[in-house]
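Before I ask anything, let me first share the structure, which is written out below as structure tokens.
Right, chain A next:
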Amino acid sequence: MKKFIVFGLLASKIVFGATITVAAAADLRFVLQDLTALYEKEYPQDKLKFIYGASGNFYNQIRAGYPIDVFMSADTHFPELLYKQGLSYKPRAYAIGKLALFTTKNIDVDNPKLAFLKAQKVAIASPRVAPYGVAGISTLHCYHVYNDVKDKIIFGENIIQTTQFVASKNADVGLVSYSLILAPQLYSKGKFYLIPQACYKPIVQSAAVIKATKDKNAAMRFFNFLYSQEAIAIWKSFGYGIPR
Partner candidate 1 sequence: MMEIRIETKFFKFEINLSKSQILGIVGPSGIGKTTTLRAIAGLEEAKGKIVVDGEVWLDKNLSLAPQKRSIGFVFQDFALFPNMSVLDNVAYASSKEHALEILKAFNIEHLKDKRPNKLSGGERQRVAIARAIARAPKVLLMDEPFSALDRKTKHFIQDKILEFSKMYKFYTIFVAHDLTDVVRLSDLVFSVEDQKLLSKEEFEEYSLM
Partner candidate 2 sequence: MIDYSPFLISFGVAISTTIVLGVVGIFISYFLAFNKSIWIDMIEPFIMSPLVLPPTVLGFYIMYMFGLQSPFGRFLNNIGIHLLFNFNGLLLGSIIYSLPFAVSPVVSGFRSVPKSIIEASYTLGKSKFYTLLKVIIPNAKYSIISALVLVFSHTIGEFGVVLMVGGDIPGKTRTASIAIFDYVQELNYKQANITALILFAIAMSTLIFLQILKRFQER
């Protein structure tokens, strides 16, 4: 009897399990580790593969035929574009990203305006491909320091690289994803200040299942999981807001 069950489970793994490839925005690197652990407990037959990068780059690659199943963008703009072009199913917001001012040097970040002016180098994600970059630029305008700061900006290709500029002290301060600095690897490294939501348009992060996926059922499994109760708890623990 035991052998039959084992065989049955193995068979179901082969028959019903899948490898799901997810292109994920750079800010999700650490929160997805926790989400993966949870998902794989529920669906042990599936294997998750993540590729991290800038949402804009993924958009280009998906249009070229990038063989991924689910796209988790750092915004809603790119998934919507894909949906309009018939390349994905309807996108849905999974989290609301927050922007934080981060430093690993001895700078008082509770006064962002002063911190920006004092800093010699300010790290921001590239607004052209990273939605956190757009929020970053918006924040600089919000504190009326854009003109003073714009020559001091170093742009990260994605939000992780931006965070690293700060972690490695190459930038004095940086506008980064709140969820990244809540990760244990970075949390104790420096100080942060949550930028008021009023300073930037909400970073509504959406995901979409790509139409060219080889296994729509598996892709949907993962996609729907992102909005489940268990997932919501994890999003919250990493400082994300939850879309209504």
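In this text, a residue touches a chain if its C-beta (ideal position, glycine included) is under 8 Å from a C-beta of that chain, and two chains touch if they have at least 3 such contacts; residues count from 1.
With respect to how the candidates were assembled, all candidates are chains of the complex that A comes from, given by their letters.
This structure is a prediction, so every number in the text was calculated from the model and none was measured.
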This complex places chain A in touch with one candidate of 1 or 2, number 2
Show which residues of chain A lie in contact with candidate 2 when the two form their complex. 21, 26, 29, 49-53, 60-61, 63-67, 158, 160-161, 164, 167, 185-186
